[in-house]
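Only a single protein chain was left out; the remaining protein chains are all shown in position.
Chain naming follows the written order as A, B and C, and within any one chain the residues start at number 1.
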Amino acid sequence: MKVSVLFFGATADEAGTREIEVDFADHARAEEVFGEIVNKYPRLAQHKLLFAVNQEYANGDEIIKDGDELAVFTAVSGG
Amino acid sequence: MKVSVLFFGATADEAGTREIEVDFADHARAEEVFGEIVNKYPRLAQHKLLFAVNQEYANGDEIIKDGDELAVFTAVSGG
Amino acid sequence: MSKKFVMQEEEIRNPKPETRNRSDFWEITQDALDVGVIARRVVPVNCGAIVTLDGFVRQFTRGRETEYLVYEAYEPMALKEMEKLIARAHDEFEIENIGIVHRLGRLEIGETSVVISVASPHRRAAFETCEWLIKELKRTVPIWKKEVYADGEIWIEGESAK
Partner (left out) sequence: MSKKFVMQEEEIRNPKPETRNRSDFWEITQDALDVGVIARRVVPVNCGAIVTLDGFVRQFTRGRETEYLVYEAYEPMALKEMEKLIARAHDEFEIENIGIVHRLGRLEIGETSVVISVASPHRRAAFETCEWLIKELKRTVPIWKKEVYADGEIWIEGESAK
């Protein structure tokens, strides 16, 4: 299955990109998928990261499906 | 001595005037002076009144001097 | 139509880059109030948040329909009391600048009667101070409100729930 992964702010700088497409085995758990993404861009691990699946905060238990939109970002700082 | 007495809002309606000049014995205490004013306009006594001497809230102990500016008004309702 | 008192404190007690002169203001006016303009007059460079209260004329109070309001003030005393409020606020809260403008005369439904803006480096103090100022203003500043209905009118005595 193919999913897109979005980066913002500090994570976009660390990954050197704002969006990638990645292939995963079907029915992967979010935790595994995000783990692989962090392995791919190890500088991300320097940050306290938050994850989202389809524009909702993820706790790691979500089952990722083909076409899902994932996002990796740091603690928010709006306002 | 002569003092001016100002009325506002409800007290101006009750007194039928916004300002009067009154004569008092020298060295009168504020409490007596305001008492006489209320006696002059008994409908004022229907209200919970506040008093001021020279644009400061009065507690009644003030000694009134010639030319002082007194005021009689109801609890405030600005905002 | 507008009585204005602006205080400029020339003396700076703890000079540091982000410090500037304090410039509070307190005013009474017959003119319509522009909330955005008033709020932005309190901005100092080292502040991060402005909290603004915009009080306005309600159409319904205690289930009764108001046609319009009339505000009246003991103006010189009201300005003195507003100045005292601001001084007390600076004593009690860590805030930078305060602006208070109260309108007088006839106000239609929806028109702003009072604007209080507080600028502060930290938003907590700005919220706290703004709320304290409106509470104290309603208790101490000699201004009165007359509610005019289709079938009568009444001078409100004492602060309303609003």
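By our rule, contacts are C-beta pairs under 8 Å (C-beta built on N, C-alpha and C of every residue); 3 or more make two chains touch, one makes a residue touch a chain.
Fair warning: this is a prediction, and the values are worked out from it, not measured in the lab.
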Key: Visible contact partners (per top-of-document touch definition) of the missing chain   = A, C
Task = Among C:35, C:70 or C:148, single out the residue that touches the unshown chain.
result = C:35
Note = The listed residue (C:54, C:136 or C:153) that touches the chain absent from the view is C:54
Request  = Spell out the interface residues on chain A facing the chain that's missing from view.
outcome  = 6, 8-10, 13, 47-48, 50, 52, 55-56, 71, 73-79
Ask   = Hey, which chain C residues sit against the chain that's not shown?
value = 17-18, 34-37, 39-40, 43, 45-56, 58-60, 63, 65, 109-110, 121-124, 127, 130-131, 134, 161-162
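In this section, only the chains that are shown with their structure count from here on.
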Query = When all chain pairs are ranked by how many C-beta pairs they have in contact, which pair ranks first?
reply = B-C
Request  = Determine the centre-to-centre distance between chain A and chain C, using the mean Cα coordinates as centres, and give it in whole Å.
outcome  = 48
Task = Report the inter-chain centroid distance for chain B and chain C in whole angstrom, where each centroid is the mean of the CA atoms.
result = 27
Remark   = Going by residue number, chain C touches two or more other chains at none
